[in-house]
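Since the structure comes first, as structure tokens, the remarks are kept for the end.
For this view, one protein chain was removed and the others were kept in their places.
== chain A ==
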């Protein structure tokens, strides 16, 4: 995969997330007050506004909430079409943007998926999902 894709600029919110991916661990947050999971990472729980948010390893399992097959793309993605970008809802209840790889015909909203780790280079692994 091209390393010319937009690179995530790690910050103090996101560092545990990106570092976790390098270990092939999907790290998300959970609120110690209202016990809801949180993605993307931040310093305050968006549900109850508590600042008691803690990191936890996600199961990496979920289902496809929605998806699209991209046929026209720009810049570094233009030579990858067609590809599937999706919103996956993890079993923990949070949603994240991702790619779905595998049998295009089997990709449907609601089907179960699990995380895989797509290596861009030594510094960047992206969480993709496959059908399970």
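Some observations on this one:
Here is the rule we use: contacts are C-beta pairs under 8 Å (C-beta built on N, C-alpha and C of every residue); 3 or more make two chains touch, one makes a residue touch a chain; residues count from 1.
The working rule: contacts and distances are computed from a predicted model.
Only one of "Multiple sugar transport system permease protein", "Cysteine desulfuration protein SufE", "Thiolase" or "ABC transporter substrate-binding protein" fits the UniProt record of the hidden chain, and that name is "Thiolase". Taking the complete complex into account, A:109 is the one of A:34, A:48 or A:109 that touches the chain left out. The chain not shown here touches chain A at positions 4-11, 14, 17, 39-40, 65-77, 80, 83, 85-87, 95-99, 108-110, 120, 124, 126.
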